[in-house]
Every structure is written in structure tokens, then in C-alpha cells.
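Every protein chain of the complex appears in place save one, which is left out.
Note that the chains take the letters A, B and C in the order they are written out, and that residue 1 is the start of every chain.
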Amino acid sequence: MIARYTRQEMARLWSDEHRYEVWLQVELAACEAMESLGIVPKGTAEEVRARVRLDAQRILEIENVTRHDVIAFLSHVEETAGPPARWLHLGMTSSDVLDTAFAILLGEAMDRILEGVIGLRRVLRERAFEFRTTPCVGRTHGIHAEPIALGLVFARWYAEMGRNLGRLRRARESIAVGKIAGAVGVYGNLSPEIEARCLAALGLRPETVATQVVARDRHAEYFTALAILGASIEKIALTVRHWQRTEVGEAEEAFGRGQKGSSAMPHKKNPILSENLCGLARILRADALAALENVALWHERDISHSSVERIIGPDVTTLADFMLHRLRGLIEGLVVHKERCDENLGRLGGLIFSEAVLLRLVRAGLGRQEAYGLVQRNALRALSGEGRFADLLSDDPDVRAVLSKEALEECFDLPHHLRHVDAIFERTFREEPEEASG
Amino acid sequence: MIARYTRQEMARLWSDEHRYEVWLQVELAACEAMESLGIVPKGTAEEVRARVRLDAQRILEIENVTRHDVIAFLSHVEETAGPPARWLHLGMTSSDVLDTAFAILLGEAMDRILEGVIGLRRVLRERAFEFRTTPCVGRTHGIHAEPIALGLVFARWYAEMGRNLGRLRRARESIAVGKIAGAVGVYGNLSPEIEARCLAALGLRPETVATQVVARDRHAEYFTALAILGASIEKIALTVRHWQRTEVGEAEEAFGRGQKGSSAMPHKKNPILSENLCGLARILRADALAALENVALWHERDISHSSVERIIGPDVTTLADFMLHRLRGLIEGLVVHKERCDENLGRLGGLIFSEAVLLRLVRAGLGRQEAYGLVQRNALRALSGEGRFADLLSDDPDVRAVLSKEALEECFDLPHHLRHVDAIFERTFREEPEEASG
Amino acid sequence: MIARYTRQEMARLWSDEHRYEVWLQVELAACEAMESLGIVPKGTAEEVRARVRLDAQRILEIENVTRHDVIAFLSHVEETAGPPARWLHLGMTSSDVLDTAFAILLGEAMDRILEGVIGLRRVLRERAFEFRTTPCVGRTHGIHAEPIALGLVFARWYAEMGRNLGRLRRARESIAVGKIAGAVGVYGNLSPEIEARCLAALGLRPETVATQVVARDRHAEYFTALAILGASIEKIALTVRHWQRTEVGEAEEAFGRGQKGSSAMPHKKNPILSENLCGLARILRADALAALENVALWHERDISHSSVERIIGPDVTTLADFMLHRLRGLIEGLVVHKERCDENLGRLGGLIFSEAVLLRLVRAGLGRQEAYGLVQRNALRALSGEGRFADLLSDDPDVRAVLSKEALEECFDLPHHLRHVDAIFERTFREEPEEASG
Partner (left out) sequence: MIARYTRQEMARLWSDEHRYEVWLQVELAACEAMESLGIVPKGTAEEVRARVRLDAQRILEIENVTRHDVIAFLSHVEETAGPPARWLHLGMTSSDVLDTAFAILLGEAMDRILEGVIGLRRVLRERAFEFRTTPCVGRTHGIHAEPIALGLVFARWYAEMGRNLGRLRRARESIAVGKIAGAVGVYGNLSPEIEARCLAALGLRPETVATQVVARDRHAEYFTALAILGASIEKIALTVRHWQRTEVGEAEEAFGRGQKGSSAMPHKKNPILSENLCGLARILRADALAALENVALWHERDISHSSVERIIGPDVTTLADFMLHRLRGLIEGLVVHKERCDENLGRLGGLIFSEAVLLRLVRAGLGRQEAYGLVQRNALRALSGEGRFADLLSDDPDVRAVLSKEALEECFDLPHHLRHVDAIFERTFREEPEEASG
């Protein structure tokens, strides 16, 4: 978490203060569950809640002696809330608190990220419809292929973000699991009933078979889902960078008043937000790996996952939140140059319809490979500057032997080529509910 | 795919021969869709199917000239099936075939993996019930903590494999998507209707908004789900390795007749299967990364993902299949030494009940930290060999001031400690349907 | 290792046959060392060498029973070479053979890769000099920045490959280490003297403090060095892909006679070799991770690294060899379009000299930020099509207040801008010896 890439709400969420609040919330929920079952005197939780004054600094001081964070926390609660606090944590182990609290924090963080994805999709949808009928060239391998509608690019991202939404929601569900099952998960001095009541109050499910901790395959799913989100963001950002290339120029990031692109070259307007997003995606990808290494703990747990999660828990969610926010602003502000789209579309002088010519020749009775050869030879001549593609075809006796001039001309038909765009839009934006879930 | 880690069925699945068969299946399904819509003469697909003779070697020869695999395939189909073959691939692009076929292949591979997980779970369930009442020591940080039932360990793995089942099924669903949408995904010379009929016949859904290819976030989900499966397998294997340590000795891999553990030391019986599984999990983890890097392609596609998928598609699924098979055999054959479980359980002379003593002291009125100090000082003395824990407690006047000898003895109660194991079992094996899907 | 990406020599190097030959080489070198020290009867190695007939298939059959590869090998040697073979492997453990042989194989593989890097550099050097004086636009963030000489791009790659050469040579040195130190590395039934003689004969050094195996940080260095090589190759390939973009068109991969770029679009010429290289770099990067996870083995060794190395040893080196070969051919055949370089250079109408104008204003007495503002406002007007940059500047009274028309014109001076290119070339190609080692 570096300030530059941290939005305020996430800073608060991952602060020491908030973490201790959530720990307290877990301890008190467990206490109340025990109260309801007659194990702890009625009113204990309420009394503690009334008296306790959490001081993050003081807790860290105590931890310097005990070298154990939860014990330091409990000592501090006891020193400020007094005797009733001795009923807290009864039969519990630190991880009952830590893992349950971590589930709450990861859930809160994911809720913000989900909001971010939903907000981003709203903007993508708007811009998709804005450019629904704007033709531009489709490129494969970076080479002009055939025309598309610019709006499809945004529609595609919308659909992909829908899939991310599904994955992230499932990931959230996957980690919405706590445990109040004691030192090795067998409720030695607790009971499934206490756990059930406590976790229900916190909006969590119990781990099916806990060890000292909740199983980490759940968290691996959470962090890999975020790595995929990162890769999807990278994909969008990468397209923007390509669009903004000087030679392409079809779209560019908004350039702020007072902004400077380069300390040396005053003419520069660079796609720095997109480049930044591409970089941050690498961090999400890398951190997913550490999460995958966290799954295989020793026996009923070892604590090697803890340092990793202290780092990647805040870092990955904070970056994901930041990236979504940044990307949304970028898409909202994206300046599209339709005239450059048109210019580029015409750049190859009709070569982008070579497939239509090929198919027309096949329909006229040529074998596929034979027709391919005919079209390719004229296309390569056009590419090397020997003439316009349509003219070369028209002058090629082998082509003209099977196709009339009119038949040839019909191949260069943009509206025909894009006739199914509406159907794709309908499917994409109608499918919303299903898409969102999966 | 190295022979050593490849089961026969997977070798067949990923062979050139099978791949070409699936390509043909896709081409013919598209052709039949076009026939049904009157675009291609009725009976074309049937005629091609009757005449064609696929020869993988010959296709590779042609590819050496064209440097394009699908064109080489089509040329070969045309040279063996004759004129009707010219109707194949009409309006299609290579990726219509490749991506649709890849979805079929990945689906077939995942079906075998799912079978493997289901088979593994069956064995885990059996062994869980076999050791449901076998006490053994629970360990956290590798250190004796409190007792558990050995069967819980298998139950835990069963539950985790249930979660993997859910993730893998969703991953299979995620990639069960084809496209017959042409060069840049706008159905320039095709139609959504053709695609719908073709894919329905193949058991696939259409990509919502295709480019030249199906979006690779889908595949990233597939490969990360397999990486998590690998990590879960690693987790199980790691426990077996720990159990088999000479000093622990609670369980060991079956040792075959004629097997030799070491070329130098005839006394060795090593957990080599488990170690092997831990290694292979690293490959699955690493390859997931490459899949994550495959998401961000240029514009309507670049082909950088292709070489990656040629390698990790076969490798990762083949290894996952192999690992599941190996692990299932390992678990079936695992030799458990109950007497060593008992011996280890007693090794710390009752220290594993230190929490029970602590809680008894708290219930007797001590503050939590005060009680902790009392128990810890006796525990540390016991650890350094100054006497048995129970005796030391019994001799400690501060302890005895609040607890009677009888009260102390009641703390060392194994059956009480394990009283909720049945409830956990019931929850785990009853929850099957939900667990499997979630 | 898939055939598509495997050159013949590497296939041979990593074949079962060659591996067994190297194992035999190690066993015999150890045997001869023992002969020279009077531990084994003189002539044993020679006799075994004369009699033995290695049959890879037969060895795998035996391994199916013993489940131990080296024991299977030794049994086979004994069954074909007869009684003298019983003196082989005396006091040795399997890893004495395996690790020493692996060092030899990795060394052989690296020798081919080093050749590949050297060959690639030769071609890069040639093309660097070919385009030493060819101006083209330099781009940062994908946006036109200032002019460069095209040859500098090749010179840069030449220098980077020189650094890779240094890293790879050190990596080769790092793993050129064997061990003949027995089961746990203490020479229990061997001696440092035997090891020294055996390894010297094989061109290896002894591991400083062995366990059962050679330390794996050495191999991690080897595989991370190859991952960096992969990233450097990716960097070159990525530039080619950018050059070949339809809108840029400054260079393109050679297009073979008979080659077809797309099954649908006969006009396509795609940078498929470069894209392929970008994909393969991901595999090298991913596999380096598995190598890093291999370092931390248990105690005197566990065998989890073995399955990983069986896969990544052949895969990574084979791919690296293939990639270097492919890249070299690509660079040799690269078609450069100088006219497009010129065209692109002029595209922004002189904006690429905005820094020169800025500096001239500073020298004329303006503050840096003030001068920046003046130049930026004219540059942004030029970018939005309001006129040519030079004209706008010339018409701007604030500019003209400090700079004459002549002074302005002097800012747009390409030869002046490139006056230090020769110095860079001299430094790069003169520095060869140092560069190669560092």
C-alpha cells in the first residue's frame, strides 16, 4: 500500500484501528453467543463494549513484549474494560479471531471492488452505445483485418467485466467463512453451536472442517480472481495505449489543464494512466502466486501464510480498487477521434474486404485454395504499392473469368459487413443477469 | 507432457490425431448449420465425412509450406475428400475452428480431471470414517497443540476437494464457449444463427462478444483453478511427508514388493510419491501465471497466447490427471500406525491439555492473563524436563489455591475434548450436495 | 518439449539415451578415480565400457519394478557388463550420479544457448551498422518523441544480449558443480580425493558443502538467467510487432513464398514469429518460478525438485535454443521500409523538435517553466490541427519576442540531433570484451 495508489476508504479499511475494531466485533459476537448459551454471564459483551477504549499504539507496545498480536490486543482490552473482559476469548484461539476478522475485512474490501466493477461496467455500456455505429478497422496481429464497430470494443469489455463480477462474487462467497473452533478446530472448549451463533451474527458461514485456521484454498481463489480482474484491466489499458499511438490516433486519454507530458518535450501527451494500469496488473498477478503458495500449510496450520497476507491482503485489494477507479475515469474521459478511425479504415484501399472477394470466388465455383491464391496475389501486389486492390482484381483476367465488375464491387460493402452488430449488442446487454452471475 | 507423468487417455486426448478429429468435427458442425440454413448444399458434411481420411503426418508436411496449421488441415481435407470440401470453412476464420476445438479439448480434459477428483473424494471419505475415532495429536507450527481425531484430517481434505470440484466445474463452464463469428467476430460472412446451431450441436455456448478469438480471461480461470487444485494436492502430500518422517512415523506410503528406497541405503522407505506431487504442484502454479499473461491480447487478437496454450493446455491437464490418480492410490494404500499416533499423543505428558487448565482457572475466577502466566510457568518447566505437567501443577500452590486435585484431573480428558467430532463429520458428509457446488 | 519448438540437437541432448550415456560416463569416471586410488581393481571401468550395451527401453522396464531410476540403470549395466560392474557406484548414492550428470547436461544445453546468443549478436551487429545512419522517429509511451537512428535499436539489442551472455556464462559456471560425496554429503564411504579426481575428469568442480544433492540456488540462478534472456527476446519481438503494425509499417517479418497469413483473409501478413516469441517468453518466466521454489529442500534433501527439473530442464533450455534460432532468422530476414521511417518521422510536422525550441528559449533567458508553457501551447495547437508547429511558433509574438526566425529554424536540425550516434556505436562495439563478461 503506497499512498500514491491508495484511495482513502481503503486506507481506512486496512488501518490498525479498523482491524482492532473488527477483532473486537468478533470477540464480542463470540461472547454474546456464549451468553445466549449460558456459558458466560449475561451482559458481559455489552459491558465490555461500553468500557473499552481501543488504542492501536498501546496495543503495539504490548506486542513488543508478548510478540503475539492477539494476546497484546486482549491484554489491552482487559486493561481498559476491566474484569468483565476476562470472559472474552473463552476457549478460543487467536486464529478464531484473526481468520474470522480477516474474512470480514476481505469481504468489506471486495464489496468496494464489486462496486468499482459495477461502476466501470456502467460507463463501458454508455460508451458502447455511443459508438455502436462507428466503424473502425479490426486488427489481428496488429495488422488490419476487417471492419468492426467501435462500440463492440466497449461491449466486449462490458461482457468481460461481467464475468469478472461473477468470479469476484464467488471469491467473496468463498472467503465469507469464519471459525470459532478453538486451537485445532475440534471445539475442545467450545461448541459448533457457539460458532454458529457467533458467525451468523457476523454474516459468515463456519468452515466445514477447520484446523486452527480456515483453509487457504479459499484465499487462493480470492487472490487469483483479483489477478484475473487485473489482467482484464490490463487488456483494456493496452488497447487504449495502442489507440493513442501517434500513427493510430483513434482515441486518447483526456489531457488535463496544466498537465505536462514530458519534462523535456512540451509536445507530449502520453497514455500514462493506461501504462500505469498495465504495470499494476503485474503486481496483482505476482501476488496471486504468493497466495497459491500459502495453501499448503503444515498439519493443523503453520503461520507462514500470515506475513504474506499482511502484505497482499491490503496491497492487492487496494490496488484493485484504485485501478478500477482510475480505469473508470479513463474510459469516461476517453477522447475518440472518429476521423482517424475513418482514415485508418481506408488506409489499405479495400484490402480489408479480401475475404469477401475470396468467398465470392468460392461461391462462383472455384476451389477454396485456388480462390485464395487468386486473391492473395492481388492483395500482395496492392500491399507493395502496385495499385489499388479493387483495380488490380478488376484487371486480373483469372478473376474476371468468374466474377463480373458488379459482383466484385458488391464485395466492398461495409454496412453489409456490420449487419449483425445490433444482434451482438442485444445479446450482450440483454444477457446482463446471466452474465453477471457467470 | 513427459511420458513419465502422462496417463494413456490424456496422451490420446492431446495427440495430433485427436486434435484433427475435433477440428473436423467443428468444421462439419458449422457446415451442417449452414446446410440447415440453405447456405451450403444439403449433404455436403455427410459426403465429406464419408470420404475424408485424416493423416496427421501429411498435414504437418503441408504446414511446413503454408506455415499455417488450419490452412494445411483444410488443404489436406480437400485433397482427400474432394470437391464437396470446398464448402467447408465458408466465411470462417481459423480461430473459429481452433478456439471452438480448444474448448472441446479442454472440456474433455476437465471431465477426466473431475472424475479424478470425485474418485479421490470417495477414498478420502472412506479413510475419514475409518479413522473417525482414532485420536492423534494436533500440531500447529509443527508443535504439539491439542488432540484431534485422525479421521478429521481426511474429512478436511474431502471438504477441500469438494471446493475444488466446484471451482473446476465452474472453470469448465467458463471455457465451454466457442465462436463461429469470423475474422473479427462480427459475422461478416456468417451469422449468429449459424453459430448458434453449430455450437449447440457441439455442446458449447457462443462467446458473448468475440474478437477473432474467445476471450482469454476464461482460460485464465481454467488454469488458475487447476493451480489451486495443485496446491490442495500439495497440501495433502505435504502432510503425508510429515507423517512419514522417522521421528513422527504416524503414517507412510505403501512400499511395493521389489521397491528400493535408495541406491546407497537399503533401509530407506521414502515418501517419494508425496514429494513428487509437491514438485508437480509447482509446475501447475507456474503455468497459471503464463495463462494470466495471456489475457491482454492486442486489439481483435494477437497470437502470442497460442504457443503458451500449446504447451500448458496439454501439460497442466495431463499433470493434474496424473496427480489425482497418484494421490488416490497413495491415500488408498496409506499405512497408518495407530500405535505411533498414541505414542506421540503422550509425548508431552499432558501439556496438550494446557488450555483446559487455563480455562478452568479462568472459570474459577482468575483473570485471563494471570491464569495464563500460572499455566505457562508450569508448562515451560515441564518442557525443560523438570517434571510431568500434571504433577507440577498439582504442586504449584498458586494453582492449588483455586483448583482442587480433582478439578485439575478433569482437565486431562480426551473424550471430552473430542466430543464434537461426530458433529463435524455429520456436517461434512451431509453437506455434500452444497459443498460440491460451492 | 513439444516437437514444434524443439530443434533436433536439443531433442538428442535430452533423450533417454543420452541421459543414460552421461550417467555411465559419471559412474565410469568415479570408478576410474577409485582405481587410481587403489580402491577398485585396475581396469574395471575399461572392462565395463567395453561390455556394456545400454538399452533405454529395458532400463524403464526394470524401473517399473524397483521404482528407482538409478537402481534400474545399475541393474541393467550389471546384466549387460557382468561381474566387473559390481564395482560401480561403490559408496555412492544415486544423486552422486544424477546431480553430476544433470550438471553435464545443463552445461551442454547452455553451450548451445551461448552459441545461439553469439550468433544472434553477430546478426544484430550487422543490421546495426546497416542502419547506422537511417533516421527514424523515437517513441516513448508509443508517442513520437525525438528522432533516433534505426541502427541504434539493433545496437541496443546487441548490448543487451551481451549482458545476457555474461549472465548465462555465470549461470553455466554456477551449475558446473558435481558431487561424489555419498548419501548425506560426508563421504562416509568415499573421500574428497575420489570426488576431486572424478569431477576433474568431467570438467566440473565439487559442491563446497553437499547434502545428498548439490544446492539448488545454483539451478535457480540458471533458470532465472534464462528467464531474463526470454524477457530480452520478448523485448525485441515486441518491437518488431510494433514496427509491423499496419499504421507504422517500418519493418516486417519476411513473408515466405507459399506462406498464408490467414485462412479467411488472403491479404494478411502477420508478425507471427515475433508473437510466438512473446508467448514463449512467458513460459520461461513461469518456469523460473518453479526453479525458485525448488531451493528450499528438507534437511539433507527431499526429492520434490526432481519432477520439476525433469520438466523444466529440457523445456526451458529447448525453448531458449529454439527462440534464439527463430529470432536470429527473423532479424536476418527482417524487411525494413525506410520510406515509411521517413514518412512517420515527418508525421507530426516538426513537433519532435519541441525540446530544441524549449532549450533555445531557456538559453535566450526565459525560465524553464515559462519556456515550457510557450512551447506546449503551440504544440497542442499543432496537435489539434491548427497549423504546422514551426509556423505557429513563428507567429507567436511571445516566442518571437525572444527568438528570431533564423534562431527558430535552427532548432529543426536532424543531423545535429544525431551527431553523437557514432560515439554510441563506437562505445558499444568497442566495449565488446567487457560487455560480454559483464
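Just so it is clear, contacts are C-beta pairs under 8 Å (C-beta built on N, C-alpha and C of every residue); 3 or more make two chains touch, one makes a residue touch a chain.
The shown structure was predicted, so the numbers you read here are calculated from the model rather than taken from an experiment.
Peer 1: With respect to the chain omitted from the figure, which of C:Val52, C:Ala145 or C:Ile272 is a touching residue?
Peer 2: Counting the whole complex, the residue in contact with the absent chain is C:Ala145.
Peer 1: Can you tell me which of C:Thr44, C:Thr100 or C:Ser191 touches the chain that was removed from the display?
Peer 2: C:Ser191
Peer 1: For the chain left off this view, which of A:Arg112, A:Arg163, A:Arg197 or A:Arg241 is in contact with it?
Peer 2: In the complete complex, the chain left out is touched by residue A:Arg241.
Peer 1: Of C:Ala56, C:Leu90 or C:Ala201, which one is in contact with the hidden chain?
Peer 2: C:Leu90
Peer 1: Just the residue numbers, please: which parts of chain A touch the chain that's not shown?
Peer 2: That gives, for chain A, the contact residues 1-2, 4-5, 65-68, 70-71, 74, 89, 91-94, 182-183, 241, 256, 258-265, 270, 272, 275-276, 278-280, 282-283, 285-287, 289-290, 293-294, 298, 302-308, 310-312, 314-315.
Peer 1: Mind pulling the chain C residues that touch the left-out chain?
Peer 2: On the side of chain C, residues 71, 74-75, 78, 83, 85-91, 138-142, 145-149, 152, 155-156, 158-160, 162-164, 167, 170, 173-174, 182-189, 191-192, 208-212, 215, 217-218, 220-221, 224, 227-228, 231-232, 234-235, 238-239, 242, 278, 281, 285, 288-289, 292-293, 295-303, 355-356, 359, 362, 366-369, 372, 417-418, 420-421, 423-424, 427-428, 431, 435, 438 touch the unshown chain.
Peer 1: Extract the touching residues of chain B with respect to the undisplayed chain.
Peer 2: Residues in contact with the chain left out: 137, 139-146, 241-242, 244-248, 255, 260-262, 264-272, 275, 289, 293, 344, 347-348, 351-352, 354-355, 357-358, 372, 375-376, 379-380, 382-383, 389.
Methods note: only the chains that are shown with their structure count from here on.
Peer 1: Among all chains, whose Cα centre is located farthest from the one for chain B?
Peer 2: Comparing chain centres, C lies farthest from chain B.
Peer 1: What's the distance between the Cα centroids of chain A and chain C, rounded to whole Å?
Peer 2: 32
Peer 1: Hunt down the residues of chain C that sit against at least two other chains at once, touch-wise.
Peer 2: Each of 241, 260-262, 264-265, 270, 272, 275, 289, 293 in chain C touches at least two other chains.
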